[in-house]
Each structure stands twice: as C-alpha cells, then as structure tokens.
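A single protein chain has been omitted; all remaining protein chains appear in their positions.
This part shows chain A:
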Amino acid sequence: MKLKQLEGHLGGLQQFSNPKVELEQYPTGPHIASRMLFTAENSFGDVSGKVVADFGCGCGTLGVAAALLGAEQVIGIDIDAQSLEIAAENAEDLELDMDFIQCNIKNLGWRASVVDTVVMNPPFGTRNKGADMDFLSVALKVASQAVYSLHKTSTRDHVKRAALQNFSASSAEVICELRYDVPQLYKFHKKREVDIAVDLWRFVPRSI
C-alpha cells in the first residue's frame, strides 16, 4: 500500500466524540500515523506478518494502520471503554480483524515474547506526570522486536536516558522529527491550533 493511500484511509476514521482531558486524549493525525507505520514497515519490516500491539490505542488509528499494512494480529489496548468502542467500529468499517483489551497499561499482565512490535502515541504526561514513561517501560517489556513511539522533542534526552538505563533498551533512536498539530479540543486551549515538535522513536528491547 502506498503512503498516500494509507493516509487517506486513516483520514476517514472516526475520532473521539467527547475527548477526556484527564486521559490526554488527542487523536493521532493521519499524517503522523501513516508515516509512523509506513516507516516501521518499509524501513524495518516490523509490521507485515507480525503481532502488533497498539498501547493507549484511543480510536485505533495506529493499530488500524498496522492492520492495513498487513500485520497478522493487532491488539489495541486502552483504559477507556468509549474509545475502544469507536476503535472497534473503525476496524469493522475497514473490514479489519483486530482484538481490543480494556486495561490500564501500567497494570497489564502479559507474557513476553508473543508481541513483536508495540506502536503507541502515549499521553505526553502533561496532565498525569510520568504517564509516557510508564507506557514506554511496559512496551519495552512486552515487545520482542521493536517499539515505535512519539514523544515531545523537548524531552529527547530524558527519553533516551530512561529507555537505555532504566528500561534496558538495547537501542533508542529518533527516526524523525514531526509536527503534531493539536487542535483546539479542550476549553483550556486558548489558541485554535498549535504545533508542537514531536520525535518519532524506534526502540529495540533487550534481547530475550
């Protein structure tokens, strides 16, 4: 599938009808999501034929992108039942078979070694401090091959150190820097739209 096609499919997905600020629910835009999964597949071969988990899947954009690129099994995990319902509808609309689990990522009970790749757009931890690092810590335990994640560029050094030293990643590389346009979703947003710089990371977990 071509990048443009992928982006087109993702642009048609339903997004949060009633986003919850405490969960930092921001949709992953089709531009970023398509590039993230396209790179994972075409530069690293981490998607097609693999078991992919989408952590904090929200409305399922990244997971849907993985399924469209030929992942054998995609599992979306989110704490919020309403988001999962939308994600399941999105998958069904595109005739994709995906599994979903309602769970707090922090408390996920999971045998390692089955999931190849974790993709995620974690909460950036602006409301719930440390949430992004909780996600990364679990992702690096669950994935056997690679973790793709978005983090604010301003936290780059911190993310690298945490991944390598605290969570025993064997590598942590920024693949590219992207602009994440945050639409005016919540009342506290004063501007109509803001751009923040985010890094697309690829982490390799410690070999088992």
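Quick note on the criterion: a residue touches a chain if its C-beta (ideal position, glycine included) is under 8 Å from a C-beta of that chain, and two chains touch if they have at least 3 such contacts; residues count from 1.
Everything below uses one rule, namely that contacts and distances are computed from a predicted model.
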{"item": "Candidate names \"E2 ubiquitin-conjugating enzyme\", \"Ribosomal RNA-processing protein 43\", \"Trm112p-like protein\" or \"Cyclin-dependent kinase inhibitor 1B\"; UniProt protein name, chain not shown", "value": "\"Trm112p-like protein\""}
{"item": "Residue, one of A:L84, A:V118 or A:L150, that touches the chain absent here", "value": "A:L84"}
{"item": "Absent-chain contact - pick from A:L10, A:V51, A:L150 or A:A163", "value": "A:V51"}
{"item": "Options A:L6, A:I75 or A:A169, residue touching the unrepresented chain", "value": "A:I75"}
{"item": "Which residue of A:L3, A:I101, A:C176 or A:A197 touches the chain not shown here", "value": "A:I101"}
{"item": "Positions on chain A contacted by the hidden chain, ascending", "value": "49, 51, 72-73, 75, 79, 81, 84-85, 88, 97, 99-104, 107-111, 113-115"}
